[in-house]
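What you see is the complex with one protein chain gone and the rest in place.
Lettered A, B and C in written order, each chain numbered from 1.
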Amino acid sequence: MKSYSQQSGEIGEFSDLPFWKKANSVDLAYVTYGLLVVTLVIASYLLGAFKLLPHDPQDIDLELMMAPPLTPKHVLGTDFMGRDMLSRLVVGIQAYFLPGLLAIFIALFLGTILGVLAGYRGGKFDTVITYLTNLIDSFPRLVLILLVIAAFKPDIYVIMLVVGITNVPAVASLVKGKILFLKQKNFIEADIALGLPTGTIILKHILWHNCRSILIIQATLGMAEAILMETSLSYLGFGVQEPTPSWGNMVLAGSNYFMKGQFWPSTAPALAILFTILGFHLLGDGLNNILEGKRDK
Amino acid sequence: MKLTAIRPVGIVLVRELSLTMLLLLGVSALVFLILYLSPGDPFSVLLEGQSLSEEARSGIRQAMGIERSWYGQYFHWVSGMVRGDFGASVRTGLPVLSEVLRTGINTLILTLGSLLVTLLIAAPIAIRSAMRGMSKATWSFTILSYVISALPVFWLGYIVIYFFTHKLGLFPLAFGFATGAKKWLYLLLPIFVLGIGNGTISEVIRTLREEMGRVMEEDYIRTARAKGASVWKHAFKEGFLIPVTEIIAAKIPFILGGAVIVEQVFNWPGMGRMAWQAAQDRDYPVIMGIAIVAAVLVRLGSLFQSVVYVMVNPRASKE
Amino acid sequence: MMAEPLLAIEDLRTYFYSRSKRAFIRSVDGVSLAVAKGETLGIVGESGSGKSITAMSVMGLVSAGPGVISGRIGFRSDRVERQLLEGLDTCVALRREGGRVMAVEKDDDRWAGQVEKNMTGIRGREISMIFQNPKQSLNPFETVGRQITEAIMLHTSHKIEQEAKEKAIEWLDRVKIDSPRLRFDNHPFGLSGGMCQRAMIAMALSCEPHLLIADEPTTGLDATIQSKIVDLLAELKSELGITTMLISHDIGIIGRLSDTVAVMYGGTVVESGPAKDVLSCSPEGKHPYTAALLASIPSSDAVREKGHLQAIEGDVLDTINIPAGCRFYGRCSRVTDKIREKCDKQEPDLREIASGRRVRCWLYFE
Partner (left out) sequence: MSKTILEVVDLKKHFTHQRGIFSALQEKMRSIPAVDGVSFYLKENETVGLVGESGCGKTTIGRTILRLERPTSGKVIFDGRDITLLSTDELRGLRGRMQMIFQDLDAALNPKMRIRDILTEAIGVHHRLTDAETEKRIAELLDQVNLKKSKLTNFPHELSGGEKRRVGVARVLSVGAQFIVADEPTSALDVSIQAQVVNLLRDLQKRLGLTFLFISHDLRVVELMSHKVAVMYLGKIVEMGMSDKIARAPHHPYTHILWSSLTEKQSREVAKRAVSVQAGRWGVFDFERPAAGCRFAPRCPVYESKGRPAVCTEPATEPQLVELDGGHRVACHFPL
């Protein structure tokens, strides 16, 4: 059952509604949830950075191991060494937050430059960039990262640099596609014919007016990817090492107890991963639908 | 297939293969570059911990071709690969190629199987919602797919293992050591886990729905409806077949990455687990070999896509 | 006198929905038309006048948004007699306020099912349709021949592929396509726009339907090709005597092919009648819109003298903001003081002012 209704009985100019009013309610729900997660992540990051935690995440309390959630003083319980779960989860954000931002920055920055070169200049640039894109896409990401790990034993920032680089092709092709679309509509050509400086056309008309929403969307999806990558690597034992908490190594550490029926130590960080990644995904897709009008029909 | 359709396929094959060669050259150069830039030289690991005289060390190095200039080393390595010699594992001493191929088969089965699982789940939801509009059922499936896509695959693996082994007692823990028919049976579990847990289901649903939705708006679909023909039949090629092959080609790298984790969780003797082990041991020849083989798999996926595209789209074959 | 109608449309309303404005786009807003057997009805109007949507509503091809919300479409040939909108009203619930539809509730699934039920045996077999953009309207993945063969096998007694193929080639020849046997195996991209339109016509006629709906069949084609397609349609019409509903914004084409003409403006019919009366040059007894439209086309005289064109001031009616009075009031130059009040406040209905001629204008009503 679908319903449609006119906003008022008055006959007059029906002017365009602001974008949040014409958005699908589902998309709004997506974005609301996503923004909630983003706020939580940023707040937790700051709390962790300033050490505003209920407990020291390294504090071992052998009296109180494997406490279930809602234990007094430990809202989310404790792990197998009696460390406060909530504090560890909050501190775990440190493991991916700044590195993730780095990955996003690299992807957006390089991706935009390459996308503009390929789309706006075309020709040889396009050929070379397409080749590089194909080259990077030929590696399964995790394999490439394992290769880098084997070579350098790097820290998480270098790994995120690689994650960022592997995301460059996606951003570049989106920007390129948008530019080709605008070109096809003769929009860029009209600007050239008017005599606008190339810088204005690219920075203002193309990037600022027409690409900012796809870049924001890519940034949110990039964060989801960074979290996934960090947790996966920590799980594999290559990321953040114990005792410093990261969601990935918390799941790994808890896994030994999982098979014995003690679910909580690995389930809590897993749920944190689940709800956070879900938030970034929904935010990205919701914004895509609202800002790019993907669901308007 | 008509004879006229074979020629364009051949052209595309030649073109894609030459492109693949070019890309593999790039891949090998990049792999080499990473290792060349790494601290120490690629083979110092081998010599670590052995008390040898300086002379003996350089002797071994010479024998391995390390004393050459960088391009000499690269050429030596690439020409070895072309002959099928990927070197030997530093840890086990076994030849890399046969090891990677042996484990690669397991990974290939895992990858393709889970792709199939993903598509079998995603396609019906996507197609239905594109052709009939979103209903309550498709909505709830879509939301569910988002949740599933955000699940960390290793944790999903634990749940499944716990449930099947501890509760139902159906599967043993040591998946890798099963043989014969049992092996295939045990493979189902990781395939299923990777299939739904690879984080791409929501994206696949979205892509398929968008593509199908776009095709449904095409003028020729309107014509098909106006003449009373089956819409599905007319929309199939552009709205389903082509996007599905595109998804397969695009998702292979992701799923290969996911396989690293799933193989780890299930203790499955595949290429991913081998890569993990090699990264632990800094076993360069192995991980180089795996990177190359993985790249070949990715390129094969894209080759498959191009061939299907040309076979389906008469316009492309005109080029 | 009018022959028995093959297709009778009564008070058809097809709405779409603008999400960005939270308002209905009243594309078709109370259209009544009849197509008599054997004649060609030309529907002329500018973009947004609802002429194409009317045709799509007849074919049940409107699916987005609220869609067809009310009206009746009766189809009656010697083979079938059917109400094409039967049961659709039970799938939509309307809420009206002061005679205006304010909200629509639509059960999409049931609606789609009902449309399919109503249209089986009609689409392609009884009514077939050709569109503008012939190149895009043919399936780019199939050969032209297979697409025609498919239609023949679906709707005629030729169920064997070989037989249907022969029939298809025969039709390709009939629409004057060069070397039809060769073209049979061509894909649409290998053919020019004009050839694709010929193929479309062949496909539409190959099932020997009772009614052909031609929706802007020449739009987007080159002038020289346009005249060829019009020639072909004229020839086929005299050969087959097929009932046709011809939709175009090009008055030249409408004038050449139609027996009766309906002029649409802002989602409704403002004038209808025999072609030669409606499209004659004198403004006598015409709706002011029709008269102004005819005057705005550069006539040979105007072109020769390089004079000023007679433009209709103002803009094409925005079918979201339909005024309460006459839809053309804002642009009309023939409003007199006597009727001004009425034009502004009350919409005139379509009345017969002479035999077969109907006009929707206060000017002619006493």
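What we mean here is this: a residue touches a chain if its C-beta (ideal position, glycine included) is under 8 Å from a C-beta of that chain, and two chains touch if they have at least 3 such contacts.
Values in this document were obtained by computation on a predicted structure and should not be read as measured data.
A.B. asks: Which one touches the absent chain: A:M1, A:A43, A:V75 or A:I192?
C.D. replies: The one listed residue touching the chain not shown is A:I192.
A.B. asks: Of the residues listed, C:E10, C:E46 or C:D344, which one is in contact with the missing chain?
C.D. replies: Reading the full complex, the residue touching the unseen chain is C:E46.
A.B. asks: Suppose we count only contacts with the excluded chain; which residues of chain C make the list?
C.D. replies: 46-47, 176, 178, 191-192, 194-195, 222-228, 230-231, 249-253, 255-256, 292-293, 296-298, 302-304, 306, 308-313, 315-316, 318
A.B. asks: Spell out, residue by residue, where the missing chain touches chain A.
C.D. replies: 15-16, 126-127, 130-131, 134, 180, 185-187, 189-190, 192-197, 205, 209-210
FYI, only the chains that are shown with their structure count from here on.
A.B. asks: Between B-C and A-B, which chain pair shares more contacting C-beta pairs?
C.D. replies: Greater number of contacting C-beta pairs: A-B.
A.B. asks: Indicate the whole-number Å distance between the mean C-alpha point of chain A and the mean C-alpha point of chain C.
C.D. replies: Distance between chain centres, rounded to whole Å: 50 Å.
A.B. asks: Mind checking the centre-to-centre distance between chain B and chain C? Centres are C-alpha means, answer in whole Å.
C.D. replies: Each chain reduced to its C-alpha mean, chain B and chain C end up 52 Å apart.
A.B. asks: Between chain A and chain B, what distance separates the C-alpha centroids? Give it in angstrom.
C.D. replies: Centre-to-centre distance between chain A and chain B: 23 Å.
A.B. asks: What parts of chain A, by residue number, touch at least two of the other chains?
C.D. replies: Those would be 2, 297.
A.B. asks: Could you say which residues in chain B touch two or more other chains, in rising order?
C.D. replies: In chain B, residues 133 touch at least two other chains, as defined above.
A.B. asks: Chain A touches which residues of chain B in the complex?
C.D. replies: Those in contact with chain A are residues 19, 22-24, 26-27, 30-31, 34-35, 37-39, 133, 139, 146-147, 149-152, 154-155, 158, 161-162, 166, 199, 202, 206, 210, 213, 217, 252-254, 256-258, 260-261, 264, 272, 275-276, 278-280, 282-284, 287-288, 290-291, 294-295, 298-299.
A.B. asks: Per the contact definition, I'd like the list of chain A residues that touch chain C in the complex.
C.D. replies: Touch list, chain A to chain C: 1-7, 9, 11-17, 21-22, 296-297.
A.B. asks: Which bits of chain C are touching chain A when the two form their complex?
C.D. replies: Listed in rising order, the residues are 17-24, 64-66, 95, 97-98, 100-108, 320-324.
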